[in-house]
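Missing here is one protein chain; the remaining ones are kept as they sit in the complex.
Let's turn to subunit A:
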Amino acid sequence: MSDKTDKTEQQQRLSVFKTYKLYVGGKFPRSESGRVYEVTDAKGKWLANAPQSSRKDARDAVVAARKAFGGWSGATAYNRGQILYRVAEMLEGRKGQFVTEVAEAEGLSKSKAADQVEATIDRWVWYAGWTDKIAQVVGGGNPVAGPYFNLSSPEPTGVVAVLAPQESSFLGLVSVLAPVIATGNTAIVIASERSPLPALSLGEVLATSDVPGGVVNVLSGRTAEIAAPLAAHQDVNAIDLAGADDVLAKELEIAAADNLKRVLRPQPVDDWSAAPGTDRMTAFLETKTVWHPTGSLGASGSSY
């Protein structure tokens, strides 16, 4: 080989493609079905083959999410906040990768994509701060008319299936995922069907961010195909239909009635970077009210 040839080969170094994989139970499996589908950029250029999840993948994800629920919901809110913040830290370090992926996925300029990624990182930070505050905002003591101590506190609903928005592949995804896990739920998130790559890469970030395996499970493929078994699953407690169109949303809401899942219907969102508010957290919280006699010392002569 001549020197010249060597140099040309160096200049035209063949890049290493990435095999995108699902993120389920803290591991990175391929789809059980062995299927993939072509993911292209906004102009139709091939980017990667993403796993096309099956209903078995969805069920495996439910098992993983259920297994993780006890530990995650039982962790202190402070600890959950630390972990969510760690996600932001890890993302910050891999910003370049996500800017490229988001730019390709959504056909954005690098600077617009950078805005999206930065807003996404900031969103993790926002929810990191919420974990140990939401209970004070939506819970509290109730002044009942009797000698009772009575306290209402929010608790996570359980395993939540999340259909990520189709258009906003990364900011939209995190905007619907982070509030679910901030409050102690575990999640199975179905990535944007057309643009799943940022979501699949997020799995890699979560895996290195102290988020326990199974707390977040990321599936890619046909939204309708994966969502159907999740909506009908008896061990899924809630479903966020953000990424469903009207026809699919209605179908899934009917299926969800079978075990009275909490359903968050699709809400029109013009701008995912707008302030999110608390609705997406409270949608997947239950209120538990605990009563205990106080003994009413001195009030009516009763003892304690």
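Keep this in mind: contacts are C-beta pairs under 8 Å (C-beta built on N, C-alpha and C of every residue); 3 or more make two chains touch, one makes a residue touch a chain; residues count from 1.
By definition in this document, contacts and distances are computed from a predicted model.
Visitor: Just to verify: the chain that's not displayed, which of "Na(+)/H(+) antiporter subunit F1", "Protocatechuate 3,4-dioxygenase subunit alpha", "Branched-chain amino acid transporter" or "Aldehyde dehydrogenase family protein" does UniProt list as its protein name?
Guide: Record says "Aldehyde dehydrogenase family protein".
Visitor: Thinking of the whole complex, not just what is shown, which of A:79, A:150, A:166 or A:273 touches the missing chain?
Guide: Once the missing chain is taken into account, the touching residue is A:150.
Visitor: Decide which residue listed in A:42, A:254 or A:274 touches the omitted chain of the complex.
Guide: Of the candidates A:42, A:254 or A:274, A:254 is in touch with the missing chain.
Visitor: Considering the entire assembly, which residues of subunit A contact the chain that has been omitted?
Guide: Residues of subunit A in touch with the missing chain: 137-138, 142-146, 148, 150, 152, 157, 237, 246, 249-250, 253-254, 256-260, 262, 265, 267, 279, 286-293.
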